[in-house]
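Below is a slice of the complex: some chains, not all, each in place.
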Amino acid sequence: MTKILYAVPGIGLDKQELSRRMNILNSFATPPNIVVVEAVEQGPESIECFYDEYISIPNTLRLIAKAEREGYDAAIIGCFGDPGIEAAREIASIPIIGPGETSLLFAATLGHKFSILTVLKNVFPTLEKIADGLGVSKKIASMKEVGLRVLELSSDIERTKKRLLEIGREAVEEDDADALILGCMSEAFLRLDKELEKELRVPVVNPVAVSVKMAEALVAMQLTHSKKAYSLPHPVEL
Amino acid sequence: MTKILYAVPGIGLDKQELSRRMNILNSFATPPNIVVVEAVEQGPESIECFYDEYISIPNTLRLIAKAEREGYDAAIIGCFGDPGIEAAREIASIPIIGPGETSLLFAATLGHKFSILTVLKNVFPTLEKIADGLGVSKKIASMKEVGLRVLELSSDIERTKKRLLEIGREAVEEDDADALILGCMSEAFLRLDKELEKELRVPVVNPVAVSVKMAEALVAMQLTHSKKAYSLPHPVEL
Amino acid sequence: MTKILYAVPGIGLDKQELSRRMNILNSFATPPNIVVVEAVEQGPESIECFYDEYISIPNTLRLIAKAEREGYDAAIIGCFGDPGIEAAREIASIPIIGPGETSLLFAATLGHKFSILTVLKNVFPTLEKIADGLGVSKKIASMKEVGLRVLELSSDIERTKKRLLEIGREAVEEDDADALILGCMSEAFLRLDKELEKELRVPVVNPVAVSVKMAEALVAMQLTHSKKAYSLPHPVEL
């Protein structure tokens, strides 16, 4: 049995929503593997800019360090921007999954060019940094924004869906994308990916799903990130 | 249950070896998923240059078309160079997994730079083409050759292992690789990856393992390559 | 006297058309040099996708191997996608000319950015692969499709010409191309390049012409592709 932490770096989700997300995460896991959701106690409401990202990192690192001590086999950073992922890999030896990174890698294999449908333009530079780090920038057809703040996405799901269809269609028809990525976890947990796929007729990568699959795969293969790449020059207490 | 074809594009392996490989492939599958190995009836002995690649493709495509008709859920092209992968994706709707492509994507997430340990220099340009297609060329620390022909790899496993350790160490120490890829299926089926990992202290990506995991993951998520990216402008008979 | 093979990888052209094309090819040759056209006996009707490309290669390689045995000085692969060119260079020592590669190199020297006017979007990824291999991708202003299947191009030449003017004008006016390439041999053999040039006032590269000129030039300079780059690790029979 593989036990995976899904670390939520913000405080804007209530218990019910956290539990709803845990169910969805586990719907992607292959039994008897399980995913446990845990949120930081202090941090930003949600992550919509560099400031939010950086503020969220120290507490998320603590969650991850604790998870490793408690025997978790892998951890997913619960934000598409993968905030602090390199530091998490420095302090931990279990595989640390970034949903952004993982989504870009899966999308890279599904077609020639993909578009990322995210919440707000503010996070475009973060997404570009992830793509640059992996080298896959040339596979990006475009980045598009829903134009809603993270916590508004679920307040009117029909509006969100309509907007995703709109920008998804632009990506496919105008920007020549042949695959799409839902570029925000709160978008992804609305589970609109299969509807978008049906409507737009291109594969839609759900970062929730690919993160769980990547965690399971790495653990099954006993692979983890390189400690040569992510080493700590001094001990830390977390 | 997911049923995966592993299509061997060459004729150089006898029944016993094909069966040994099938066992290894299935050791990476999560039950009840299964992998079935099938080889072409005509083709090159093994694949060591562009000529071998191209000659192997038409028959491999036939294997894959048949597999889809027979209800397989996914197919793996049994050569690290992913020969004919785009055409396979044009003629099929099930996910087509390229071990080269998949290994590069997994390695890209494990560290900053990786090296590929392959058989002969002749295949370097093919590997570069795969990396270029995905965009991950900048993550390649180096490509190294064992310097043995494919079918010699298993005739003296100790020699192969010694040579892999040698070039793996050069990659890590001189070229700053922090992860390694076994860049040839016949290398990978020797299952030396975990020994190399222990010795060289960096993660070693086994293309057999990641291909099975990628196939399982895509099927589980009901994701397949984009038919917008890989469409056929006319019907074909295979 | 230089004797050049023009190897047609598909079976869709009748004798009359093959003979018409041979005349055009020879109109670009400097006497007493000659170009001989030969088509495969089995293969795709025409080449409009990866599947067609790969299926056409084995027989085209046989044509080329035979030509070298018979004393030809150079061979041109008769498809803009240069299918199998690396393998042809492995099995042969005479210069192997790819019309796609050659056209991109000539266009690169004529201006700052060029556009490629080809038949169908399906071949865009092949063209990108050629450009990537040479490094000239940054010189591409755009790729445009006529939107007709290869064998339809000549059925209504006025329609084809109108369409080429249309997309050529878009390339020049909207995409800032300052040179154009006819990105399909069947387009090129319509000999519309000089009319397009006059109308659009930018140079138009005809792949038929540049291929003949490149073949003649390499033979005259006694230059051929590098056997270090394109070697065969084992003997083949063709």
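As written, the chains take the letters A, B and C, and residue 1 is the first residue of each chain.
Here is the rule we go by: contacts are C-beta pairs under 8 Å (C-beta built on N, C-alpha and C of every residue); 3 or more make two chains touch, one makes a residue touch a chain.
Please read all numbers here as calculations on a predicted model, not as lab measurements.
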item: Complete complex - number of sequence copies, 3 represented; value: 6
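Basically, only the chains that are shown with their structure count from here on.
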item: Euclidean distance of C-alpha centroids - subunit B vs subunit C, Å; value: 31
item: Between subunit B and subunit A, distance of the C-alpha-averaged centres to the nearest whole Å; value: 27
item: For subunit A paired with subunit C, centre-to-centre distance based on mean C-alpha positions, whole Å; value: 44
item: For subunit B, residues contacting two or more additional chains; value: 229-230
item: Subunit B - residues contacting subunit A, complex; value: 28, 30, 98, 101-102, 105-106, 108-112, 134-139, 172, 178-179, 194, 201-203, 205-206, 209-210, 213-214, 216-217, 220-230
item: Touch list for subunit C against partner subunit B, complex; value: 45, 48-51, 53-55, 57-58, 61, 84, 86-87, 90-91, 120, 122, 125, 129, 132-133, 149, 229-234, 236
